[in-house]
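Please see the structure below; I have some questions.
The other protein chains are all here in position, but one chain of the complex has been omitted.
Let's turn to chain A:
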Amino acid sequence: MLEISGLGHAYGTHRVLEGIDLKVGEGELVTIVGPSGCGKSTLLRCIAGLVPPTEGKVVLKGAPIDGVPDDLAVVFQDYSRSLLPWLTVRDNVALPLRRRGLGKAERRAQAVKALASVGLEDAAGKYPWQLSGGMQQRVSIARALAYKPTLMLMDEPFGSVDAQTREDLEDLVLQVHRAEGMTILLVTHDIDESVYLGDRVVVLARNPGRVRDELPVTLPAGRDQIGTRADAEFVRLRAEVGRLVRGVVKDSEPPDATDAEDADAEAVATAVEEPAKK
């Protein structure tokens, strides 16, 4: 359903992404993992139509993406800034439904239903800032669910919550994926997470960001935090992905840039990203 071909992005002369080819099938949960500064977030923003790619194209359900597509939802890493503090949790979830042509009561009913599916039915009347970080990210997920997108993009969604909450939220994503059959593309820098969640893991290399390899995850669909992580297959995959992320591969690729260069690249990326969004 999602087809990316030859996608590249450059901020001025700085190439962030180059020659990205990626296909995502209906109902698949694909994780994208890579070292920091490999352009993961830019790739996601290109797919979301928030940033126009400088080359190549993204096709969603047969239609090339030009601007934000209609049935796509994004869960951002920064939940506290992505939720609107002046609206209650329920209204935050209901607001995007305005353009679905639903009445107010109907929007609210759907919002409450989506909140119930992430275990937050009791928090509907609260404000986001009255909730813990993990609960706020649940609200973001509920907002995306209520929107009923065909493709859900998640940009390092659990990057700023504690480990325990993170595991709970990972299981929530798996549960949602199974229950709704939604196609999900999740970006992370966490190798374990990419293997635990994905049907398929796409590993990116950096400078410029490109696909290094893709690995099908051969774990059974029903996963759990303790058992799956102890599984020999999980351990093997994690080691494999870890090697790929660190750039330790057989072929003659140059070793990855140093951390200093990496920080530069990130700074450039964020500096240029803001005006580019306009």
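By our rule, a residue touches a chain if its C-beta (ideal position, glycine included) is under 8 Å from a C-beta of that chain, and two chains touch if they have at least 3 such contacts; residues count from 1.
One rule holds in what follows: contacts and distances are computed from a predicted model.
In the listed set "Phosphoribosylformylglycinamidine synthase subunit PurL", "ABC transporter permease", "biotin carboxylase" or "3-ketoacyl-CoA thiolase @ Acetyl-CoA acetyltransferase, FadA2", the entry agreeing with the UniProt name of the missing subunit chain is "ABC transporter permease". The chain not shown here is touched by just one of A:19, A:96, A:119 or A:247, and that residue is A:96. Among A:63, A:84, A:179 or A:221, only A:84 touches the chain left out of the display.
One chain is missing from the display, and on chain A it is touched by residues 48, 50, 68, 70, 72-74, 76, 78, 81-82, 84-87, 95-96, 98-99, 127, 129-130, 143, 147, 274, 277.
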